[in-house]
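A protein chain is absent from this complex, but the other protein chains hold their places.
Entry: chain A
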Amino acid sequence: MTAILELRDVTKVYGSGASEVRALVGLDLIVRAGEMVAVMGPSGSGKSTLLTIAGSLEQPSSGEVLIEGVSLTGLPADERARLRRRRIGYVFQDYNLLPGLTASENISLPLELDGMKARKASAVARQVLEEMDLADRAGSFPDELSGGQRQRVAIGRALIGDRRLLLADEPSGALDTKAGEGVLRLLRKACKGGAAAVMATHDAQLAAWADRVVFVRDGVAVDHTSPAAGPESLLIADAEPPR
């Protein structure tokens, strides 16, 4: 299968001299289309840094990052922004929906930023909301939605368009178990549709949903494993998504 994300010998150093912190050290990682990778590790191990570098939000101190074979090294800021609009979707622990925009507008924003007319983008967002079973909340603002609903909107925004890479940082960290499972079910569904996903978590039960688990400690990938059949194998195909 095609490699969607490739990290080659990536090192990230913050600060200098006595205050120098090596967040990632010579990390290599390949995530292919349809694959879901969980990144596990203790706090401060470099999980979030890995995601921000993979998502072009930060530049590595050394090494190379490729998205669908395109190297991010030397890519201008606007080109990286365009890549995020078209190819990369983010899901954060604390939802990070834009206040002031409705659920539908939050989802359609990447399309509008990419030049699609508001009406057309809104129609696409409405389809996404229907697929997320949130069609009746299209006009609701983020502070009118429950935690699970907000995270589903955030996933909808991460998936809309031709996104090939989903990056999720503790996507169910702020949700109860049922809502968290619903979120992971949506991520898996996206992977089955051909996307690649990288999920940072320190919950082993959630990591069991992934095809592969990468353990990171002190910025170094210490182990790559394929988990045993996890809770996903127990799921009913068309289970009701969480509220």
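Observations, loosely collected:
Convention: a contact is a pair of C-beta atoms (placed from the backbone, for glycine too) under 8 Å apart; a residue touches a chain by one contact, two chains touch by 3 or more; residues count from 1.
Note that in this section contacts and distances are computed from a predicted model.
The chain that is not shown carries the UniProt protein name "ABC3 transporter permease C-terminal domain-containing protein", picked from "ATP phosphoribosyltransferase", "ABC3 transporter permease C-terminal domain-containing protein", "Phosphoribosylformylglycinamidine synthase subunit PurL" or "Electron transfer flavoprotein subunit beta".
Of the candidate positions A:Gln127, A:Thr177 or A:Gln205, contact with the hidden chain is made by A:Gln127. If you put the hidden chain back, the residue from A:Leu159, A:Ala179, A:Leu206 or A:Ala221 that touches it is A:Leu159. Among A:Arg86, A:Arg185 or A:Arg217, only A:Arg86 touches the chain left out of the display.
Mapped onto chain A, the footprint of the missing chain covers residues 52, 55, 57-58, 77-78, 81-86, 90, 92, 96-101, 105, 109-118, 121, 124, 127-128, 130-131, 143, 157, 159-163, 189-190, 193.
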